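Note that one protein chain is taken out, while the other chains of the complex remain in position.
Going in written order, the chains are labelled A and B, and every chain counts its residues from 1.
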Amino acid sequence: MKNAARRIYIVLIFIFMYAPIATLGVLSFNASKSRAKWGGFTIKWYLSLFKNEEIMRALWNTLSIALISSVVATVVGTVSCIAIQSMKKKGRAIIIGITNIPMLNADIVTGISLMLLFIVLGIRLGFFTILLAHITFNIPYVILSVMPRMKQLNPSVYEAALDLGASHVQAFFKVIFPDILPGILSGFLMAFTMSLDDFIITYFTKGPGIDTLSTKIYTEVRKGIKPEMYALSTIIFVVVLVLLFLVNRTPKEKPAK
Amino acid sequence: MKNVLVNLEHISKTYDNHMVLDDLNLYIRENEFLTLLGPSGCGKTTTLRILGGFEQPDTGKVIFDGADITCLPANKRPLNTVFQKYALFTHMNIAENIAFGLKIKNKTKDYINDKIKYALKLVNLDGYEKRMPDSLSGGQQQRIAIARAIVNEPRLLLLDEPLGALDLKLRQDMQYELIRLKNELGITFIYVTHDQEEALTMSDTIVVMNQGYIQQIGSPERIYNEPENAFVADFIGDSNIIGGTMIQDRLVEILGARFACVDEGFGQNKPVDVVIRPEDVELVKPEAGTIQGVVSHIIFKGVHYEMEVQASGFEWLVHSTRMFPVGTPVGIQVEPFNIQIMNKPESEDEEAVKTDE
Partner (left out) sequence: MNKKMLSLPYLFWCAAFIIIPLCMVVYYGLTDKTGAFTLANIAAIATAEHSKALWFSLLLSLAGTIICLLLAYPLAMILSGMKVSQHSFIVLIFILPMWMNFLLRTMAWETLLEKNGIINTVLRFLHLPSLNIINTPSAIILGMVYNFLPFMVLPIYNALTKIDPNVVNAAKDLGAGSIQTFLRIIFPLSLPGVISGITMVFVPALTTFVISTLLGGSKILLIGNVIEQEFTQTGNWHLGSGLSIVLMIFILLNMVLSAIFDKEGEGATL
């Protein structure tokens, strides 16, 4: 009885989370351009999608910004974690406090503040400014997922490596790095996801003439969204779903049950 | 003889097709300090959890003071538990922790305050009311966990490896403390541990368990001096366990030599296991010994020397205050009453344990 109630609750939440996604999936096969009515099944949006240069360019911008910003954030974030770890309590508290600002502050304020900075410094708003903004809000995600791993490390391990003749760089890559790698990877994935899904900060730091998928969708909202967008996001979603499925499938040895 | 307080009747418990307890029967007398002793996975903690009401047995009954409490939920049972790693409520201060059970029972404020004072005094932590659990050392947290349990005046206190997380010195102090508490309070203790020394020090009765079965029940002296099988002998203290043959009553053959012993009733020419404690092996001049050998290894242990003697193809463990350098030829002698004869294990389970020990 209790278990049944639990299951029903989970299913309801699941439906709540996935209803819009299913809707978008259905819309991507809708022959009618209007969201409101069903005009029959078609795959034409999937075909015309690849010929739509604007969408392709926005996709390219989105992916390249997400990739570059998360890579840079991962490197900077990991290196800072090493530094933070070696700091005294007070310095550590200050730097963690600053790191928390972009996480806790409203996106709109972060976006506005960066926009003001870029305009006042005379940097032309465009690809580069979006990238800088994304790196800025991505670093905290990396630090917050690497830091706990770093804290678990036994400090003697690094010293043991030095004692056995490794240089500082060798000691890091041979001993520390493998241990914190899961944290780095999850930080990277988190940063990539956040960058991909971001709209608000991109919206304020982008200039005219450049669009990511998010900002493109936002400008299209009033005119009516092109069905190719549904097709594209359905493709992205299915690809990620399959990837996740494969990752979960392979290595884990769980007791057969 | 004191009254029986708790009776476990035909208790069985299975997890995921793995038999943890198999038809366990055990009774505990009032005011007894009873220890469940065994290696991890032997079923001792499960037994305790069934008593506490955190686990339901598949079959069998738990009888408490004549009443069947098998189906009674944990919060209705007239007993309390001291958990592994203390399980203090970290969001409450010490006084609130201790008062928890009393507040649930709607006791008056004055009564609760008196009890807190009394309990803190009992565990030697007066004045700690306002401290938070995190600010206390492991030993202090342990005392609070005990205080929190005993203010409820349970007739039975269950302790699940309560000293496991403490260091050696503290553990020894706490052992005396527990014995003192038990005597002052006059309640029954059931104590779970895998530490044989702890069990020998504190208990009135030890229950040695392995793989869901009770191996032996008895006083510490009996368990140590007269282990009933190889598992018990091996688990409690160091021992030499040697396969032998019972020639006749009071005569056993080990490693080709005949030793006089005091056991009777095993039959004639019967294969048996022989247990000899290392402190009971006497090293003498080669010609005076029943068996001759050579000292192969020696370590100084403080109170005694620990030596290994190769004799008749067996490596004897010997504790002695006399030192024999490595390479010394020696004779081995054992007093008849120091030789303990045991039947060979019958079940496969017991055999299995010896090998993965």
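Quick note on the criterion: a contact is a pair of C-beta atoms (placed from the backbone, for glycine too) under 8 Å apart; a residue touches a chain by one contact, two chains touch by 3 or more.
Everything numeric in this text was worked out from a predicted model, so none of it was measured.
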Check each of A:Ile13, A:Val157 or A:Leu185 against the chain that is not shown and name the one that touches it.
A:Ile13
Touching the absent chain in the whole complex: find that residue among B:Asn3, B:Asn17, B:Asn75 or B:Thr108.
B:Asn75
Of the residues listed, A:Ile95, A:Leu153 or A:Ala166, which one is in contact with the missing chain?
A:Ile95
Missing-chain contact, candidates B:Thr35, B:Thr70 or B:Asn152, resolves to B:Asn152
Touching residues (missing chain, whole complex) on subunit B
52-54, 73-77, 80-81, 83-85, 87-91, 100-101, 104-105, 148-149, 152
By the contact criterion defined above, which parts of subunit A meet the unshown chain? Give residue numbers in ascending order.
6, 9-10, 13-14, 16-21, 23-24, 27, 35-36, 76-77, 79-80, 82-87, 95, 98-102, 104-110, 112-117, 120, 132-133, 135-136, 139, 144-145, 148, 168, 190, 193, 196-197, 199-200, 204, 213-214, 217-218, 221, 225, 229-230, 233, 236-237, 240-241, 244, 248, 254, 257
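Keep this in mind: only the chains that are shown with their structure count from here on.
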On a C-alpha centroid basis, what's the spacing between subunit A and subunit B, in Å?
55
